[in-house]
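Subset of chains shown; positions unchanged.
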Amino acid sequence: MALKKEQRIGRHATLLLLTDDHRELSQQTEQIGWKSCLGKVGSMESQKVVAAIEVAAKQQGVISQELYRETHALYHAIMEALHGITRGQMQLGSVMRTVGLRFAVVRGNPYEDEAEGEWIAVAIYGTIGAPVRGLEHETLGLGINHI
Amino acid sequence: MALKKEQRIGRHATLLLLTDDHRELSQQTEQIGWKSCLGKVGSMESQKVVAAIEVAAKQQGVISQELYRETHALYHAIMEALHGITRGQMQLGSVMRTVGLRFAVVRGNPYEDEAEGEWIAVAIYGTIGAPVRGLEHETLGLGINHI
Amino acid sequence: MALKKEQRIGRHATLLLLTDDHRELSQQTEQIGWKSCLGKVGSMESQKVVAAIEVAAKQQGVISQELYRETHALYHAIMEALHGITRGQMQLGSVMRTVGLRFAVVRGNPYEDEAEGEWIAVAIYGTIGAPVRGLEHETLGLGINHI
């Protein structure tokens, strides 16, 4: 199989969010020369979720601030992750719900064949629910794109 | 917060899929009296994914075989997880793609207040791509429902 | 208001489906010169639902068999009604569910201003659920279009 078991960037990004101690995972990332960042965002405005991830990935050097093609790759990976988060309509406040989310972006080469180059994974995990503390349940999304 | 950190069924179901050794997680599940099952399915037909999860959850006693309300709760949790897997159209073969998936279903009480009762989490993880081995990337979905 | 209270074709089509004795409603329809038809269809194949409504509307003279513009108007009204029936993905068997439906098509002039001309309403009501008798709940959809 072309997808290398130890280099699954989506699984890696998700575990970064779900494990309490992610030092081991972060070390592993550095050793194989991947780039990654972590962040959090809470909002009723979906654009703030998109912006928070884009800003973090650019400021922490996961994608280039200069190249549109990298922004484009990240943007579509975020959109795909938001499908998992929103499950039907990519809307938050306009359907009367809010989110409290953490996210991880991982950039690396998941395939055995080096020619497959770099890919990007966006994992998002947190809670979604009514704009009242506690009226919420878990939500998770993952987007993958070539970059 | 009403959602108990140690009893997040969605996180639990996802970790069951992503960690190599899930014995510890499974033990933990049994100790707090949760029910869970694991399974796998590969297909170009989306209904086979739905059916595989429903059959596993019923045969392994996670939901009742008798009550429609439990089937209904599970069904909508599966649909929500499939939003994360398919990211836009809940279609596989009809848009020329196939999946190789593992899934976990966890039933438990994630909230501090006992009156919130039981909830169900469906986590699905694997690969999606062209019907050619290797032309695929990771995909992940999570659905949560009250049961 | 331009929409005449007594000539709401959508409400009329829905009541034709929901009331046990629809003779009074049918008489009323004839008196104001509207055209209507009733039918039923059960299937796991969404295209059979579309076809059943199109065939009934053509055979019972609600729309012309000759004009594409009338078929087009009816088709989009059916699609809109199916949004209410399927609530997210316009799929039946491919997401492991089946329907047992009755439908009504009403063609008339719902607006006070005669220049607004004829419109068409497609109402669909029945059950949707797992392909096992009894594992199902109600579902309803309404589509409206100018014709």
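Each chain gets a letter, A, B and C, in the order it is written, and its residues are counted from 1.
FYI, a residue touches a chain if its C-beta (ideal position, glycine included) is under 8 Å from a C-beta of that chain, and two chains touch if they have at least 3 such contacts.
Values in this document were obtained by computation on a predicted structure and should not be read as measured data.
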item	value
Oligomeric state of the whole complex, in copies, if 3 are shown	6
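The rule is simple: only the chains that are shown with their structure count from here on.
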item	value
Arrangement of touching chains [line / ring / star / complete / other]	line
Innermost chain by mean C-alpha position	B
Chain centre separation in whole Å, for chain B relative to chain A (CA means)	20
Interchain centroid distance [CA atoms averaged], chain B/chain C, Å	36
Whole-Å separation of chain centres (CA-atom averages), chain A against chain C	43
Of all residues in chain B, the ones touching two or more other chains	79
In the complex, chain A residues that touch chain B	1-3, 8-11, 14-15, 18-19, 79-80, 83-84, 86-88, 110-111, 119, 121, 123, 125, 127, 133-144
Partner chain C, residues of chain B touching it in the complex	45-47, 50-51, 54, 68, 71-72, 75, 79, 82, 89-91, 94
Interface residues, chain C side, partner chain B - complex	88-89, 91, 93-97, 129-130, 134-137
